[in-house]
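Some notes on the structure that comes next.
Of the protein chains in this complex, one is absent; all others appear in place.
Right, subunit A next:
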């Protein structure tokens, strides 16, 4: 199946990647090339086959329900969390205005 320019533009928008006309012109044939190639998976008879969920059998663990069980991933480290933010202000992440 081949996708048109409009579809690729829609995907770029869903992926939150800005694309100008030139970028879209480059992406459409590449996108269709890759899709045409993966189409061959349709040849495989997978009736009755379960989709893979865990490649190595494992069980889901729950951590103890306590605060700061692990100091690295617990709370109380606001400044560390904000240390790499491009626009941290007053102890918060700064973003452009979202409410008019």
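The working rule: contacts are C-beta pairs under 8 Å (C-beta built on N, C-alpha and C of every residue); 3 or more make two chains touch, one makes a residue touch a chain; residues count from 1.
By definition in this document, contacts and distances are computed from a predicted model.
Q: Just by its UniProt name, which of "Glutamyl-tRNA(Gln) amidotransferase subunit A", "Glycerol-3-phosphate dehydrogenase, anaerobic, A subunit", "Putative ABC transporter ATP-binding protein YxlF" or "histidine kinase" is the chain not shown in this complex?
A: "Glutamyl-tRNA(Gln) amidotransferase subunit A"
Q: Per the definition of touch given earlier, which of A:30, A:68 or A:89 contacts the omitted chain?
A: The missing chain is touched by A:30.
Q: So which bits of subunit A touch the chain we can't see?
A: That gives, for subunit A, the contact residues 3, 8, 11-19, 23, 27, 30-31, 33-35, 37-38, 40-44, 46, 49-56, 58, 60-61, 63, 70, 72-73, 77, 80-81, 83-87, 93, 95-98.
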